[in-house]
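The structure under discussion is supplied below as structure tokens; questions concerning it will follow.
For this depiction, one protein chain was excluded, whereas all remaining protein chains were kept in their positions.
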Amino acid sequence: MTRFPLAGPCLAAVPLLASLSLPALAQVQVARSTPAVAETMVMNTNISQAQVMQAQQAWCDALLSISRAYRSGGFSQARATAEKVLDQAYGYGYGPVAFKPTLTSGAQTFRPTKQGALAYFVGGDPAYPNDKGFAIKPWDKCALRTQVIQLHGIVAITMGNVDLTDSSGKVTTVDKTWAFLREPDGETRIVLHHSSLPYQP
Amino acid sequence: MTRFPLAGPCLAAVPLLASLSLPALAQVQVARSTPAVAETMVMNTNISQAQVMQAQQAWCDALLSISRAYRSGGFSQARATAEKVLDQAYGYGYGPVAFKPTLTSGAQTFRPTKQGALAYFVGGDPAYPNDKGFAIKPWDKCALRTQVIQLHGIVAITMGNVDLTDSSGKVTTVDKTWAFLREPDGETRIVLHHSSLPYQP
Amino acid sequence: MTRFPLAGPCLAAVPLLASLSLPALAQVQVARSTPAVAETMVMNTNISQAQVMQAQQAWCDALLSISRAYRSGGFSQARATAEKVLDQAYGYGYGPVAFKPTLTSGAQTFRPTKQGALAYFVGGDPAYPNDKGFAIKPWDKCALRTQVIQLHGIVAITMGNVDLTDSSGKVTTVDKTWAFLREPDGETRIVLHHSSLPYQP
Partner (left out) sequence: MTRFPLAGPCLAAVPLLASLSLPALAQVQVARSTPAVAETMVMNTNISQAQVMQAQQAWCDALLSISRAYRSGGFSQARATAEKVLDQAYGYGYGPVAFKPTLTSGAQTFRPTKQGALAYFVGGDPAYPNDKGFAIKPWDKCALRTQVIQLHGIVAITMGNVDLTDSSGKVTTVDKTWAFLREPDGETRIVLHHSSLPYQP
């Protein structure tokens, strides 16, 4: 009846969280000679480093899934996959996403709306005539070389390179910045994505 | 298909948010002689002062709704109302809530689980034999006297007094602290609730 | 010349942070078969569970230090110690602290200013005539029994009991809630403190 979707998975997750946290807690307390606190429980809404790494990998997986969908089912299947991926991986539901894709320019450089992001990933939107569909290229591999990770509560920032390999073996490297936002129930979404081709001196 | 429930209301909300924000933004920019930024859009995941005041009032409303449900429908209706209210207003779905109700003591002083909170509000749980059901008393009024408000991103803290008036006109005053947690989609829930009777010198 | 006070300790701390973080990161990446990221560095502004436990213990230590100062140097030394402790441990420098001490009542129940906190801890302030100086009692021990810990970025919340033992061996137990705020440079201060005597059924 209520909107609250967490009763099942989250109640299951709480004991796990508590059990993961207790050893560290016990260690601190032993070090300070205070008695064990068996009933202590922990709520942690921060995005962790492991979750950041998973969220980055999820972006790679999403890109490859759109590319595969295009090869197996053409534009309509690629578009359906991209729609789903965008809802899952990007925070357009919260407001404008700071998205500067690799290959956009001029008045359409930034894509703060879901429509603009969808156009960039699969093309075919007359409102974005220069978009050829970045994700429907025949991408085979997506590798991360993370240089900096920042953890700020529900926000995490990463910067580094992403190496994309296509079906001919050609590698495209981009300079990449992401910020991820974590909901209290554990969902993690991209709210910032700045991608650029390396500077050519 | 996706879990994402925000497409409708949130896309509608974004232009409103942007329009609310633009005057302030324009003002800053005018003061600095930079050109207007018509396309700027704002995502704001912070809990605002107005939302904090609403969330406090929502707690009062919830308490009164359980009391009314008891008077009109007895224990079973009070319990059903309390279940719904707890899911909506408290963050038990995220993990243990820091809840110290007014009238608990001993080993059952703290109620980090939803079961413990439900027992406190409506009673009737053999696992909590001292709980008489705080919310099923004949409360008629619930007034807030907030002393301190703190805004820390998705977390907001309030401290002050709550005056509860019952059907006989008797007023019970408590010292009250809350912390609220805001989800990126705008839902706000209590994660900390410390209530105590005033110290009698 | 600049205000920046971190050059010394913080530059020293960064490599430590990086080295602490890298194993966890490497582990995640191995699990995902991505190459090691030797240059990855981590900035983490969140308050950790260990820091929360230390901050709680620091409150106990501070209380005992004021008590000791009173016994060795009288009121003036107790007051000087309390001043120092308040600046170090409480966030009055950021704005109003949500402080409801154990033994305050009426119009002076809440102590959002440093003056009110100082009066509570050492007494002797004619503006707070009921304050006898909670911290100058002959406290010998301060033990924590933490029930709930919440980690929300720079804010951490704890709830539980504190057991205070005086020089005659008498134990006073209070129900205690704290919220701590962490600065990016690592300083941690109390911004919420609600203390109450256990309810007597």
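Observations on the structure shown:
Which chain is which? They are A, B and C, in the order written, and residues in each are numbered from 1.
Just so it is clear, a contact is a pair of C-beta atoms (placed from the backbone, for glycine too) under 8 Å apart; a residue touches a chain by one contact, two chains touch by 3 or more.
Since the structure is predicted, the reported quantities are computational estimates derived from the model, not experimental observations.
Residue B:V148 is the one among B:A119, B:V148 or B:V191 that touches the chain missing from this view.
In the complete complex, the residue from A:G73, A:P138 or A:P198 that touches the missing chain is A:P198.
Where chain C meets the omitted chain, the residues involved are 1-7, 10-11, 14, 17-18, 41-45, 84, 87-88, 91, 93-97, 112, 153-154, 181, 183-185, 187, 189, 191. In the full complex, the hidden chain is touched by chain A at residues 95-100, 102-106, 109-110, 112, 130, 147-148, 150, 152-155, 157-161, 175, 177, 179, 181, 191-192, 194, 196-201. For chain B, the residues touching the absent chain in the complete assembly are 21, 24-25, 28-29, 32, 34-35, 37, 39-46, 49-50, 53-54, 57, 143-154, 160.
Keep this in mind: only the chains that are shown with their structure count from here on.
Superposition angle, chain B onto chain C, using Cα atoms only: 180 degrees, a multiple of 5 between 0 and 180. Put simply, the C-alpha centre of chain A and that of chain B have 30 angstrom between them. Between the Cα centres of chain B and chain C there is a gap of 25 Å.
Centre-to-centre, using mean CA coordinates, chain A is 35 Å away from chain C. With touch defined as above, residues shared between interfaces to two or more other chains in chain A number as follows: 41-45, 153-154.
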